[in-house]
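Sharing a structure here in structure tokens format.
Here the complex is missing one protein chain, while the rest keep their positions.
Each chain gets a letter, A, B, C and D, in the order it is written, and its residues are counted from 1.
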Amino acid sequence: MSYLSTVLLLAISSALINNMVFHFFVGCCPFIGVSRRVDMAFGMGAAVTFVVTVAAFLSWTITWFVLAPGAPLTTAVWRWLRPPSSATPDLSILCYLVYIFVIAWAVQLVEMYIRKFFPSLYKAFGVFLPLITTNCVILFVCLEIMKHVGPIPGSVPDPWRLDKALIYAVCAGLGFMLAIVVMAGLREELELCDVPAPLKGPGITLAIAGILALAFLGFTGMDANLAKRFQSSALPEGVAASTNPPTHAP
Amino acid sequence: MTRSPHGPVPREAAVTASAPAPVAPAVSVAPGPHLHAAASTQRMMADVLVGLAPLVAVAVAQFRQHALFQMAIASCSAVVSEWLFARMRGRPATLWDLSALVTGLILALSLPAGAPWYAGAVGAAVAIGLGKAIFGGLGQNLFNPAMVGRAFAMISFPAALGASAYVSPSLGIEAVTSATPLTAFKMSGQVTPIGPLFLGATNGSIGETSALAALLGGLYLCFRRTAPWEIPAGAILAMGAAALPGLAGGGTTWTLAHDLSAGAFMYGAFFIATDPVTSPLTPRGKWIFGAGFGLLVAMIRRFSGYPEGVMFAILVMNALVPLINRGTIPVPVGGPAPQTR
Amino acid sequence: MKRNPILDAWLVIALSAGFGSSLAAVQAALKPRIEANKLCDTLGQVPVLVTSATRAEKVVVGDRVYYRALDAAGVTVGWVVPASGQGFADKIELLIGLDATASTITGIYVLDQKETPGLGDNITTEAFRRRFLRKPADVPLSVRKDGAAAAHEIEAITGATISSESVVAIVNAALRQFAGQLRSGAIRPGGIP
Amino acid sequence: MSATMARLRGRPFRGGVHPSENKELSWECRIETLPPPPVVQVPVLQHTGAPCSPVVKPKQEVRAGDLLADSSAFVSAPVHAPVAGVVQRETVATLPNGRHVKVIPIQTAADQPTPEDLWADVYGGEWPLDGVEAAEPSAIVSAIRAAGIVGQGGAAFPTHVKLTPNPAKPVDTVLVNGCECEPYLTSDHRLMLEAPRPIVVGALLAARACGARRVVAAVEDHKPGASAALRAAADGAAFEVIELPTKYPMGGEKQTVRAALGRTIPTGGLPLDVGVVVLNVATCAAIARAVLRGRPLTHRVVTVTGRGIRTPKNLLVPVGASYADLLAACGGLAPDAARVIAGGPMMGFSLGSFQAPVTKGTSGIVVLTAADVRAVEETACIRCGRCVDVCPLNLVPTRLALAARHKDWTMARRFHITACMECGCCAWVCPAAIPLVQLIRTGKVQMQKEAGA
Partner (left out) sequence: MSSDGPTPAERFLRGILPENPVLRQVLGICPTLAVTNTMEGAVTMTGAVLFVLTCANVLVSLIRPLLKPHLRILVFTLTIATFVTIADRLLAAFLYDMSRQLGPYIPLIIVNCIIIARCEICASKQPVRTALMDALGQSLGFGLALCALASVREILGFGTWFGKWLGWRVLPVGLSERVWAPWTVMILPPGAFIALALLLGAVNWATARARARKEA
């Protein structure tokens, strides 16, 4: 399978099939809170995508080099210290602590950077940035990356290098953005509807999310079938090339 | 005096003329225009019922009492739910606008002949409740109610509505002893001949088997302007476009014509996607909606775990309608209005 | 008045130190147990999959991992072959139990799957898994929709033919590979203490 | 030529509707002259623009054509006495559109011209073409201003304002609007048949005043008699007649200009922006009368029709006569009359009281029966999009109405609420019988108010 198809599969899988909101339920708070207007939703989605990418980069790097069992930096320091016990150092218990600080720091960093260099962009979605610290999408993506980081070969089933982690983060962010923008469009419409009073606000939003989740179930299995398709389409070409008799044989 | 569902529209009360001698009769005062075309919501819904007639006929001819059973269950459940939910909100139930009946019937026609009673009943109740009532009733729902109900029932009862539910030899009907054409093609690459596929001598949901019947009824609706022709046209064109990279058709024997005639594509394009409430407002939006629907159907059929994608495609496109509407605000003749402030 | 940030943050530093040590303590206390749990996830199934086995040992051949099931006396009484492959919706992960000579299936267990709930996920039910019991491991299995007749046939779950076929295909592929390993001598066959 | 192309395509403008016309009710009725009623009430504001102040005092005697009220504002038009008589104390009347205006009542004097004399004075007699060449453009404009001429198609915009040359926006075409697209109404039709000559002369005078080279009359193709009469009356002068397909609202300025000339008036703009001046046929006739005979605009033709009136007629009436006078002259209301409308049934206003005076802009009175006014219960909008299909301006009426209902002015602006011309096509076609036009109209007013506040 080519690199491009891997990317495509990861994108489809994380944005459509295993959509952050509709499949994993993460990011529900902003999904309900900041989905009143399309432009605001778009700002929120963009901000999340941006921060999640930065956070993914940082957390992958830290996990790979420091936190994961057998991380090279930690191991080096460990050897230099020459402790009496010979066990491999494992700092993975610190993961959650480190991630949440990485996220908080990334948010600060992004905020400062944007305020300084893109004031117009800051105006557009600066207000959402502080909210993102407690957005579960970011932490969820970091945790997902953690599952796939293993500096020791064979320690995790499907190890990701940095590129895959970043692609996953961007696609997860875009999936969140898709969900929240679609929801905002629907909610703008909803303001003109005569929704029963007890269901107004979060109630109807959740109900719509339910219907959307139903709709998104239609994509189930798409990644697997596409993967099969890519594999099989790669094969026959090779086979055809080798079995085709030369038509203009000398 | 009329009552608007959004609260009373301010109107001058009817005035009795205090006029000189020749003016005797009472005249009423109302805003213009004072003439009205002979169209009504009820008539549009009745049109849909007429359009559905060929499908119902094929369904009954092919699946006999099982088709009647499904239609009765779903229609009754829909009408009863409509009444119930209207009562719960303390609103008068508008059963005579026929919209609940249409929803029930459209749902029933998308069920397999052998579906158990609760599939239609739960589906129709959910269609009216979750699909319509919680949004405020007729005209305000954001998703096609019948498809919401169908999706809910299908995900709830995979054994009763999934691909395997279509094969039920115990019904004693020849058509349902083998898998539906789409399932047969997707799972084992088996191609149903185009003739029976188009005419409807195949297995499938009771209303979807005959592309011809759907085409006849659908053209009637388009001719009556009850259904916008742009949506089916867009869907068919998009399916055709999808055939170019092999998304539709795709096999050497499974052609574009197969994809167009198989499953609920025609039924969905003409009867479900054209639901005015949940489709875009402008012609341009309708083209986009139809094309998106066609593409999604092709994609889901080809790549997802499900053999058929009409229902999911409708729901996904429904969700996009507000964004489509937003992007296709027509420019007034003479250009956009100058911003005064 | 400028404040010293380090002094200012003394509380944070103190808390960090406290939390760090408590975490270290938790880690030290619980790590063995957690590791055991993780291992148990696979090995816990060994006695179920292979009768009379009490423990198992890991056999690594290249990038593949197999488990040799041992009885209390340390005699090889069977094998556990992990296998995975594409199902209807997503990946299916299985454990296949074999007898000591790797000729008969003694059990099958689904570690992970995301098949359609209520339909495809019936592959995890005992009723379905029992259909693999005492099936030959040296002949490719095949799926029948209407009751298994021959020895190498597995009856499909009603309405979930694809999931059933997927499981059978995964089993066939894994067993073929395992048999190859045995034949090539990469794995020391069982039955010999 | 784009106009020809537009006609060939048979789609002169987008949208539009075909309500049943019912013009046959008064189609054949020759214009009759209404005998002067005992009192006429002349409103001081009959036009778009600043109201006039009275220049006469109560008990003062006036002759027909004497100035009653005037204003120094540019966008305004004076009013004149339509009949000889004695001025009474001014009162206030409510016009059909709901506006309260000052009116100057005149007690009609005993001696009045005979109907024949009146007809001869207003539309009859000779209308020589050589007068056109002789007139100075500025003199034409001031004569029009002095005669108090306003557009007689409905909007009643002061005509001299349109014709005053504007160097920034040169005019090349005068378009004579003979499209009477409202159902039932036939006053313009009858005028074109019975007095085509003053229309032609008036149009040529207007063209000279504003410097237009081309004069085009647009008439719908269901009144071939009218276009033939205009062609005959043109008599070799540079006066084209174009037949346009019959469709409502062909008479709207934007639609007529688009259909006849293939030019699109920008939203919020005027025909002037595309070098066109649009004049109603009756306005043209009034211009001719004002310039050639020095007579002010005091009379106009009004159609009184509908199945709810006993004898439908086209009447030449003095401005200020009450609706009751007109109805009485037509035999009164039939027993099943259900609604009396000032103007056409699409854009007109229904009347609660018949005491209101006829103004320079009143084109007709339509009396509908209970059978015509189907009482349709308003139901929920099912977004069928028919209003979008018929909107001649390519708007989305259902959204505009929804926005107005929820006072969502952001959305109203996004969907260009201010572009709406309130022609009523959307409400006519709406299967749910939603009062779209009314909602949009009140929405526009409220939006303006809130923006101003």
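Going forward, a contact is a pair of C-beta atoms (placed from the backbone, for glycine too) under 8 Å apart; a residue touches a chain by one contact, two chains touch by 3 or more.
Everything quoted here is computed from the prediction, not taken from an experiment.
Across the whole complex, the hidden chain's contacts among the shown chains comprise A, B, C.
Set against the missing chain, the residues A:Val7, A:Leu109, A:Leu162 or A:Ala207 yield one that touches it, A:Ala207.
Only one residue in the set A:Val26, A:Ile62, A:Leu129 or A:Ala224 touches the chain that does not appear here, and it is A:Val26.
Touch with the hidden chain on the side of chain C covers residues 8-9, 11-12, 15-16, 19, 22-23, 26-27, 30, 33-34, 37-38, 40-41, 116-119. For chain B, the residues touching the absent chain in the complete assembly are 116-118, 122, 130, 134, 152, 155-160. Listed here are the chain A residues that touch the chain not shown: 22-29, 32, 93-97, 100-101, 104, 133-136, 139-140, 143-144, 196-199, 202-207, 209-211, 213-214, 217.
Going forward, only the chains that are shown with their structure count from here on.
If you average the Cα atoms of chain A and of chain B, the two centres end up 35 Å apart. Residue positions of chain B with contacts to 2 or more other chains are 5-6, 137, 140, 305.
Along chain D, no residue makes contact with two or more other chains. Residues 13-14, 17, 19-20, 183, 254, 258, 264-269, 308, 324, 327-328, 331-341, 345-355, 366, 368, 372-386, 388-389, 392-396, 398-399, 405, 413-419, 424, 427-435, 437-439, 441-442, 451 of chain D are the ones that touch chain B when the two sit in their complex.
Interface residues of chain B, counted against chain D in their complex, comprise 2-6, 9-10, 12, 15, 17-25, 27-37, 39-41, 43-44, 94, 97, 99, 137-140, 225-226, 228, 276-277, 279, 281-283, 286, 329-341. Chain D meets chain A in the complex at residues 402-403, 406, 408.
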